[in-house]
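In this view, the complex is presented without one of its protein chains, the others remaining in place.
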């Protein structure tokens, strides 16, 4: 796994770019549309939508780039699995044609294009549909993308915003006949993609584990002002991860519980395993949120204790000087009849009294455990 | 979507008018009535109740204004969908006649008129019944209205307080044959109205998202006293939204789970989609409540830190002067035998001592990290 | 609805008399009795138990006062509904005879007499049994009473502590043939009584809504010391309401879910409506408890801010004087060689310095935002 | 019910002896034993295990003390109920023999002997098994004991640590033919014992209710330092009660839900009543825990307010003197040219200024509401 390059200290905790955390509020244009209306609300990341098809079974493998939806008719075949990947979501007309070709419900297409869609798994008559976010670490930042898939009898259509994705390892496994993918159907392929997505979430989540360790070390040294800001930023990001991974877990639970004949019986141990991973993921996010909260409490306690210590020491310091200043005030008075002023050793005796009173008070405070 | 005009800064956060938040307490007159008694407890918003009927199927479309309940007999037809909209709830007698015409249970009519009714979905033998609040943004304020609908085999009766509503886009879609409404039954029409209601809730909720962003920016600058008042107002309003949207979600869940033959099988993906939207809505409300709470905590932390900083700096300031004042007190004493007073350079040496003590203390406090 | 007469300000919040809140602890005498033993643990509110019977069906109506349980044999009739109301619970022997006449299980009678009994709904072979508290507003106080009912095929027996109750409106409706009661069975009558009980709870609960509004206004003015005591009292009373209404809601849920043939199918929409009301009631109690908590937090915040403001201003005040006192101390010293003392304009210059230092510090504190 | 004798004030709140709260940690010797191994981990409270048998049916009654397990063969009879009570758990061999005689699973015997066993109800093929703690008030302290029972077709075996128990009233009822016990089977007897156990828990719990009232009165007067210690002790004891009564409620729920033919249908209303009582018990414990927490909060608030009042008054006191001391310092300066010093009425004018400044400040603080 590639290591993140060192960033500047504040940026270090912005692993999830700010625009991702804010994007939830950008989808207003979609209101007042008819249900099932297709509309892409995100930014356009690539000029032309790129369609790639991988067609395979135990014996053959083919990877082609499609120019037109019409080309799909030639590649479709009952005894092979077709994985059509659509990168770029802005060409709404093209996506509608794909939907018609595979007989996909408009509501599914709408959800695939809607960037503020909650992750979910849904079963239709002839296919099941999964939509979620996928994250991945790209050099110095975390990339983040909408992902959805429609999985039917012997085909899978996936939609994503960009032509970079998390799935190169899966493509490699299909091509080089590694693992079981070539011998299984589209349901296993769907599992494989979700498994990779969950793995990437785990990698990103672990970054927070590392950083929490760093922050704990820093807290034991001398935390700076920025400490609290970084903890707050981390809280927002972990919150975002929680909001994203919890419904992902729900959707995997639905995938597991489904009785659809599209899922072969031999795939089910793998789905249980996937649920296991995604449970591990959500538990880690919860764990890091708890640790973040503990760190915050610990920091507040520490700051509070520090202030109390300052106040205590300084108050005692003032208190020691109060009777001394009073004594000096006494001998500054101008009474005519003031015998002490005329004693020869009055001044050294005065200093003796000062020192006695001060040491007596300090001794008393020490014995009371106040110093 | 029309932008809200800028209001004065405090008002900006009163998006939900105060009388809405308070209205829960205005329904005392209803106590001690028999169950099923019809009584309208709200203010009368229009002179005369306005009844509008839209009658359509795949082939025909008609929109008429009715003067009398008796006119209903002529427009009812087995192969068309009749949508009767009743704007204005104060003419109890008229509403009773409508109820008799469509064979609606008195309890449903009672709920339709009761402005403090919780949102709910209920199934009767021949119809299902939904009651909820609907909100919409009207220029500079949020309008808010009771809405209920009775949906039967091929008719729908809707009741609302006012003749303005959220449904013009739906009427347009029916008239202009856009979308699927013309080809479907009353169940789909019911879905379409609820979908529009949820969309308007989302728009109103998003206003809070925008304002939370503004408040967060203000907090990072220099928050004023009114800041906390605006946060408190927002809390009340979000609380009201939560109390309104949670039972709305429950009612949509009941709509989804219902086995009534009034709901066609092909409508069910749309109901799932509606549940999806309303879940998104309640999650947003929860999210904004959490963000409001975080902002409140953040503000309190900030104010607390500020006070602590002031106290710390000022305490240290006092402490530095305490020994200096004591020293000045010493040389104000009037002992006869006081050798230091007579040294030639006593006064400049005194100043040297003052400066040394003060710098020493400041240096010590700096090294301890107290300044 | 009759308005409560103005009471003295503290009493205003004692809407639930103290002895009600405390009564939970008065039932020790009941321990160590056999299960099913009849024993009345409350105070005796009337000399003689009063038995009133209302016998009705669609055609006839009769209201008689019974002297003896034996009289019951004459009034019982298969085609009429008999409502026997027993006011006063201390004549245990009489109640046992009634139980024998109607074949009521001893455990039900025991629960009817036990004033610390939790509200519940239970189904026996030949009847169902409901026990709860009923409250009502009586001029300047809230009356509170144990209520239980045994509902069989065509009879209902109700037990209450006192001969005043909440049910005059129901008796009126039976007598004057208003509403559906005369045409329905004992199950509908049971619903009607519970509906009235819930309505009275709502009225009492609304009193707290009004008072919370008053308290909020007072808090925005200048809250006095008694404010916090009244909030605490209110908390206890709302707690009592919650403890009483929650199991009442549970019992209504059981009433709804019951499959007993004693409940006619046409009664079930009314039971759903009752559940709706009682849910509204418990939600209101929760809402007012939240508002009470918010008010308490708001008050504490306000008091805290006030103290902090005092401390801040006063600390700054002290700090401004500290260097001034030091400067006065300097020129009170008695050094022989003290040139400044002999300058002609030393004293006005000293005042100039004092004013400069003081204004400088005040300016500095203002610019830092500390004043 | 016997009143607790007055104890010394601290002890008053140790109603549950400390060794009970700690006993949870005394069972280490049991680890590493085989499942089903019999081992008694408590202290030995009596020399010899005492076996008492009560044999009864509607016609006969006999109470005998057994010396030997072999004697059991003579007393067993199909048409009578045998209640064998075993007081003292340390004679493991004897208990194994009893287990063999009644065909009790070793795991049940193990649970009966294990003093750190959670309360539970379990169903085996030929019997059901209940284990719980029982408490009772004995003069000045609360006694506490492990109790378990094995209930079969026409026998019940009970195990307890000591020969004193809660069940004398039940024995009396059997002997004197009071109540239904003589006419019913072993299942009703099991109910009767559990009912008595729950009643004793209620009596003990009520002691806390009384003491909470006392503490509340004390708080309204002048609480002393020991107040907080007594509240903390009470919290631990209520916690212990909660840990003990919650699984007891669970076990009663299981008893209610069981379908075993060992429980007669006519016993089930009594089991529902028992569940009702135990629910009342757990709710009381929760209620007292809440009240304890409220008292703690109230006390903390009160102490905090007291400290704040002291700080406020004293700070203001200091602040009033600060300018006065400064003014005295001014006129203690030694400038040659200091005209005020030479005015004839300077000194009385000075006092006038002092008094004016002081009254002015006090007036200002009063008007600001700071005093």
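First chain written, first letter: the chains are A, B, C and D, and each begins at residue 1.
Note that in this section a residue touches a chain if its C-beta (ideal position, glycine included) is under 8 Å from a C-beta of that chain, and two chains touch if they have at least 3 such contacts.
Keep in mind that this is a model prediction, so the values were computed, not measured.
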Per the touch definition above, residue among A:98, A:113, A:149 or A:192 touching the missing chain: A:192
Among A:44, A:70 or A:319, the residue in touch with the chain that has been omitted: A:319
Residues from chain D at the interface with the omitted partner, ascending: 22, 24-25, 28-29, 31-32, 34-36, 105, 107, 110-111, 116-118, 120, 122, 124, 222, 232, 235, 239, 243, 306-307, 310-311, 314-315, 317-318, 321, 324-325, 328-329, 331-334, 338, 341-347, 350
Footprint left on chain A by the chain that the document does not show: 1, 169, 173, 178-180, 191-192, 195-196, 199-200, 202-203, 206, 209-210, 213, 269-270, 272-274, 276, 279-280, 283-284, 287, 290, 294, 298, 308, 311-312, 315-316, 318-319, 322-323, 325-326, 329-330, 332-339, 369-370
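The criterion applied here is as follows: only the chains that are shown with their structure count from here on.
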Any chain that touches chain C and chain A: B
Fitted rotation between chain A and its twin chain B in degrees, CA, nearest 5: 70
Interface numbering overlap (same over half, different under half) for chain B and chain C: different
Inter-centroid spacing, chain C versus chain B (mean Cα positions, whole Å): 28
Sites on chain A at which at least two other chains make contact: 332
Chain-chain contacts as defined at top: A-B, B-C, C-D
